[in-house]
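Removed: one protein chain of the complex. Kept in place: all other protein chains.
Up next is subunit A:
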Amino acid sequence: MTPATPVVSRRFLLPVLLLSLLAGCASAPAPRGTGDLGVVIERSIGQVQVVNTTSKKALAKVPGLGDLSHASVVFSRDQRYAYVFGRDGGLTKVDILTASIAKRIVQAGNAIGGAISQDGKLVVAQNYEPGGIKAFDAETLELVADIPSVDMNGVRSKVVGLADLSGNRFAFSLFEAGEIWVADLSNPKAPKVQKYSAGKQPYDALVTPDGRYYIAGLFGEDGLAMLDTWQPEQGVQKILAGYGKGEQPLPVYKMPHLRGWSVAGGKAYLPAIGRHEVLVVDTKTWKETARIPVKSQPVFVMARPDGREIWVNFAFPDNGWVQVIDTLEGKVTHTLQPGKAILHMEFAPRGEAVWLSARDDNKVTVFDTRTKAPVAELKAESPSGIFFTSRAARTGF
């Protein structure tokens, strides 16, 4: 057991309030914004910590969230609530101001993440088992739509790569079926689904920050599948086809994660699969412009919010390393060892700092992105995902 940083329970409430007043933090009764708050997943104990990116401190803990071994989070557009999607199908609406659970349901047997609609009214979960997506009223978490991922042959697929699009549409991919589906939930009572053939074993996907291009990474093919969601009738186009040049792929000990953060300065920086490279694509032509050799199999390839740098972490057994790519120079400029088993990175809203979770060191380390030096450390039990409320305003998060 880690010693508790302020736990919000009745017993501790008074000291916590006093502390909070002193620190000016979330659980204080005085009004406060949430723009500099976030949550850190403590995956082995089913808990999140509420953290402050200004003070670089943990404010409170919210336990009771179930199996968070592959947890992800989206935020309500008022940035007060964190919707936490657990591996066990749990969907918990956490009030980060009061550090308490506002609502909790278990919506599937095995889930992988979720998204929130453009208007903030629908929260959508993507599920492995039973495969499909489910939409919930963001206010009440009542089920409003259920779309099983059953293909033409009656086979039910695991759903990956769920992303929100404009007009309360959602794009997602079917791992077994190799399809991309776009569900229009503008009328959630009567969802409309369009289906596109994507390629072999899509494992995750991203939508570009403008919401236009939906790109699924393919495990079973050298290439990615791209759908122009402004002109979906044109169908899926393959990009970076044959990037592996027919060579035997290297083992992949953890699947890369794709998200819209990897798009910067007119280029997309994408993890190759089975190659120790970051692929660089021009987002106008969608042609490869470069590939940057990196230490190992990249997992997260994340642009600092200003796009000047790309931070990359790696799959087991090289997950103690992080590399920084300078986008002007187009090469790795820093190789860091921030801790054991770096599972995730999250930039402060404007990128002066990056938070890294070191699972096997039971800590979160905050690095200054300018000096590449650690500036703060927070204790956390087996930390994985770190999510800041600034995601609330971004498409694809």
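Just a few scattered comments:
In this section, a residue touches a chain if its C-beta (ideal position, glycine included) is under 8 Å from a C-beta of that chain, and two chains touch if they have at least 3 such contacts; residues count from 1.
We take it that contacts and distances are computed from a predicted model.
In the listed set "RsbR, positive regulator of sigma-B", "Ion-translocating oxidoreductase complex subunit D", "Cytochrome c55X" or "Polar amino acid ABC transporter permease", the entry agreeing with the UniProt name of the missing subunit chain is "Cytochrome c55X". Screening A:R32, A:R104, A:K238 or A:K254 against the full complex identifies A:K254 as the residue touching the chain left out. Note that of A:G220, A:G266 or A:P293, the residue touching the chain absent from this view is A:G220.
The hidden chain makes contact, of the residues A:Y203, A:W261 or A:F388, with A:Y203. When the full complex is taken into account, the listed residue touching the unshown chain is A:H70, out of A:H70, A:K121 or A:K363.
By the touch rule set out above, subunit A reaches the unshown chain at residues 1, 43-45, 67, 69-70, 87-88, 110, 112, 128-129, 158, 175, 201, 203, 219-220, 251-255, 316-317, 341, 359-360, 362, 381.
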